[in-house]
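As you look at this complex, bear in mind that one protein chain is not there, while each of the others sits in place.
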Amino acid sequence: MNTFYDLIVVGAGPAGLAAACSAAQAGLKVLLLDEFMKPGGRLLGQLHQEPGGAWWNGIREAELLVLGARNAGAHIQTGVSVTGLNRTSDNSWTIWTNQGCYHAPFVLLATGAAESANPLPGWTLPGVMSIGAAQVMTNVQRVRVGNRGVVIGMSVLAMAIVSELRLAGINLAAIVLPPGNALSGNASDPEAVLGSLLRFADLAPSAMLKYGAKLLQSSMLRKLALTFFPKQGIRMLDVPLQLRRCAIEIVGRDAVEGVLIADVTARGEPIAGSERIVEADFVCIAGGLYPLAELAAVAGCPFRYVPELGGHVPVHGENMQTPLPGLYVAGNITGVESAKVAIAQGTVAGLSIAINAAAKKAPGEAEVKDAMAQVKRTRSEALIQFHPDIARSRAKLYQTEIV
Amino acid sequence: MNEASIIVCRCEEVTLEQIRETIRQHGCSARETKLRTRAGMGICGGRICRPLLDRLAIKPGGDFPSELPLKVQPPVRPVSFTDWGQS
Partner (left out) sequence: MMSYGRIEHHPVLGPLPPAETCSFSYDGRLYKAREGESIAAALLAGGVRTLRLHEENGSPRGIYCNIGHCMECRVTIGGITGVRACLTPVKEGMDVRSGTVLPTPFRQMAEDERSPSL
């Protein structure tokens, strides 16, 4: 198969769809590839209420983006896995997939993020899944993941998905901390977790987190709050959020039967003798997200380690261009942020590619500048701040990297 | 915590104990740890345990390198020779 396009976009999530739309509108011939069965990426699973009360329904948002991209003339192909890419001697890229290869002078990698885990004994048992897996099963596939679950880990992502599971009527017995070990880092430290949950305070239906957020900015008050934090947890969406309990082990013979938990001290150390089993038939492991940049690595793109953005990110400028000719990145591959930021970044990428490709209806530089300003605006208005220092670390990255 | 019962690399069933012991004994980098233990060498290409291996291989007080500690090799998804041949 030898098909020529001006631009191949890898990943039909919010960033990829928005980029395909703006690039195709500018007159480029665009192919969008995704390995999932329908376009939308992780956006498909998202469902939450905006401060004004309107619902952010990821399935509907994805449909709108798909419609936009298709109307602009982009081709979307799902069920295709990209396995690699390389630069050819004729200044073009070859994209290798499990269904043939494609060629294009411009490539946009919009592969999103992957979930990171907090391993514990028993986490390979059937019925244990990443929290994102439960999200997709619930909102996209509409299949119940089980009758009674335990969520291990309290990240911002976890809280958002817990509320989605509750909305779908999925019963959760508890949300507990992961066990402290060489891998858990801050994730098993009650005070650090409480601190990170405060960034989610506006969304938290728990009065304590909502109104206590300002108060708990102080580390001393956080320590005090933890000392008095009830062992059975505070109820959030009818699920006990147990900042003073951790999972020790997931138990079961052929599948999950329960989780062995223990009370922990305010510093997160398990208290001997407090162990007990919580019955459950599924477990969600809630770690964090890290940019999924393997194709950028295969292409030979340099990286930077930026913890605020979720780990190693491909070097790129504010116009989403990498140092490699014709290679662009957008969305969570550039750092973990909300879908709205990814959409805004995708538009920037599509427009700057159109300019570089000298597209028939290429936008002016002013239009790209506006789109870049839109990314910043969207970021500052984001409901979920994955990290408090995203804007600062982005500015630093774009200042120091001359692309 | 019993590190022997914590699997880090699900594909190759490599435990936290094996990895930490290897790092302690040989003072190895993420790359050498991968070669010695097979952690990260399974069919998923290390997508699940790569961040964990990176974290374990950092020297105490050390910082993450700017480049990816573990090399990424194509194909990044398993592909059959039949499908590869079609390309």
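Each chain gets a letter, A and B, in the order it is written, and its residues are counted from 1.
One rule holds for everything that comes next: a residue touches a chain if its C-beta (ideal position, glycine included) is under 8 Å from a C-beta of that chain, and two chains touch if they have at least 3 such contacts.
From a predicted model like this one, the values you see are computed outputs, not experimental measurements.
Novice: For the chain left off this view, which of A:Ala26, A:Ala62 or A:Val145 is in contact with it?
Specialist: A:Val145
Novice: Of the listed residues A:Val66, A:Ala114 or A:Leu197, which contacts the missing chain in the full complex?
Specialist: Of all options in A:Val66, A:Ala114 or A:Leu197, contact with the hidden chain holds for A:Ala114.
Novice: Sort through A:Met129, A:Ile175 or A:Leu197 and give me the one touching the missing partner chain.
Specialist: Here the residue in touch with the unshown chain is A:Met129.
Novice: Contacts of chain A with the missing chain: which residues?
Specialist: Touch with the absent chain occurs at residues 35-37, 42, 47, 55, 57, 59, 79, 81, 114-115, 124-130, 132-134, 136-139, 141-147, 167-169, 254-255, 281, 292.
Novice: In the complete complex, the non-displayed chain touches which residues of chain B?
Specialist: Residues touching the hidden chain, for chain B, are 10-11, 13, 42-44, 47-48, 77-78, 80.
Simple rule for what comes next: only the chains that are shown with their structure count from here on.
Novice: Contact residues on chain B for chain A in the complex?
Specialist: It is residues 1-3, 5-8, 10, 13, 16, 20, 45, 47-49, 51-52, 55-56, 63-68, 71-77, 79-80, 83, 86-87 of chain B that touch chain A.
Novice: Okay, in this complex, where on chain A does chain B touch?
Specialist: Chain A reaches chain B through residues 1, 35, 81-85, 96-101, 114, 116-117, 119-121, 123-124, 179-183, 185, 248-249, 290, 292-295, 297-298, 302-305, 307, 311-312.
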